[in-house]
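Single-structure report; data block below.
A single protein chain has been omitted; all remaining protein chains appear in their positions.
So, chain A:
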Amino acid sequence: MMLALEMYRSLPRYIAARAVGGRVPGILTGPAAPVRLVNRAEPRTSAPGWARVKPILSGICGSDLGALFGQTSMYFSALVSMPFVPGHEVVGELVDDCEDLPAGTRVVLDPVLSCAARGVERCQSCASGQTNRCDRITVGHVSPGLQTGYCADTGGGWGGQLMAHRSQLHAVPDGLSDERAVLVEPLACAVHTAMRAQVPDGGSVLVSGAGAVGLFATLALRELTPAGRISVVAKHPRQRELARAFGATDVLAPDEVPARVRRATQAFRLTPERSGEFLLGGVDVGIDAVGSKDSLGTTLRVTRAGGRVVLSGMPAAGADLSPVWFRELEVVGAYATQGREAFARALDLAASAPLDGVVGGRYPLYRWREALDHAHSAGRLGTVKVAFDLRSSR
């Protein structure tokens, strides 16, 4: 038996969580929380290529919070199997040998449960190496679930043990600390975002949001693309500091965006009736790293004609798409990571980037309410990443 946090199906609770969304402590401490701490059986699969992993640190991702607090689109309800143990930002230790990786190897996880892991014939996307676009995420050896952390069979990082497939595993070099290694998965997503951005030489970029997603995207853009000016929208002092440390040229407050981007790109600024201001001209690439209606709306309105907008992080509905049509924007998603290369680059970044202190809170599982509360208010509290420490939870 193992200790784990479990999210279970309860439509009333899901709806209740949605209703009080935002008021986190209330929902977590009240009876409405769709999550509970349980003692349950360790996950098991005997299919080939699978092995047990004991998580060491498991991050709390914005998408986890979204699911917990009912802010996620119902779209995803068909892509998960309940009850599941959340947690997909994992550094852990192999319990069993796994093909070429011996037991005891420290590993990080590519959480996507694609064709290879499911033991089915590879779909077109997987065949071309784009496992994040897999079409078979509901079939095969394991229950439906787009990723580890949303699947009833595999377990997740917020429990004492999980099952992982060789296709998901990346060995961690000896010199890399657990605190850095736990950031590899979100860094790999950021690497993917930076690739999807297709920044032109010296191009200007706006990153809307300076949570973990925005900050890591900034880092990846600066390290891996020929971007010129990178402007980052940040609310809190610590975020502003980190954005600069990660390569931002300038940092803007949310209400300054149209004015400052107008200045930086020498665009024209217009103020329509009863609607937000927008630019003629603007940045070459906009990256929405928040996923709120406001953030996406602003990003669309300050990206130049023919420019590109990347949705990094789970988007909300309801933004005005007029600029997409009128400015002929290319709006693209950036989900998870594409193949092994992003992880290789993320491992390099994890080793070299100024990431000390980025994991700003570590909690044992039994203090989950505090941990989730901290993660929810991370920006305000000056924290980038909150993680569960599983060594103290066994």
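Please note the rule applied: a contact is a pair of C-beta atoms (placed from the backbone, for glycine too) under 8 Å apart; a residue touches a chain by one contact, two chains touch by 3 or more; residues count from 1.
Convention: contacts and distances are computed from a predicted model.
Undergrad: For the chain that is missing from this picture, which UniProt protein name fits: "Binding-protein-dependent transport systems inner membrane component", "NADH-quinone oxidoreductase subunit D", "LarA-like N-terminal domain-containing protein" or "Nitrite reductase (NAD(P)H), small subunit"?
TA: The UniProt record for the chain left out of view names it "LarA-like N-terminal domain-containing protein".
Undergrad: Pick from A:Ala245, A:Ala259, A:Val332 or A:Leu381: which residue touches the chain that isn't shown?
TA: A:Ala259
Undergrad: Among A:Leu5, A:Leu65, A:Ala267 or A:Ala319, which residue is in contact with the omitted chain in the full complex?
TA: In the full complex, the listed residue that touches the missing chain is A:Ala267.
Undergrad: Provide the residue numbers of chain A that touch the chain removed from this figure.
TA: 256, 259-260, 262-263, 266-269
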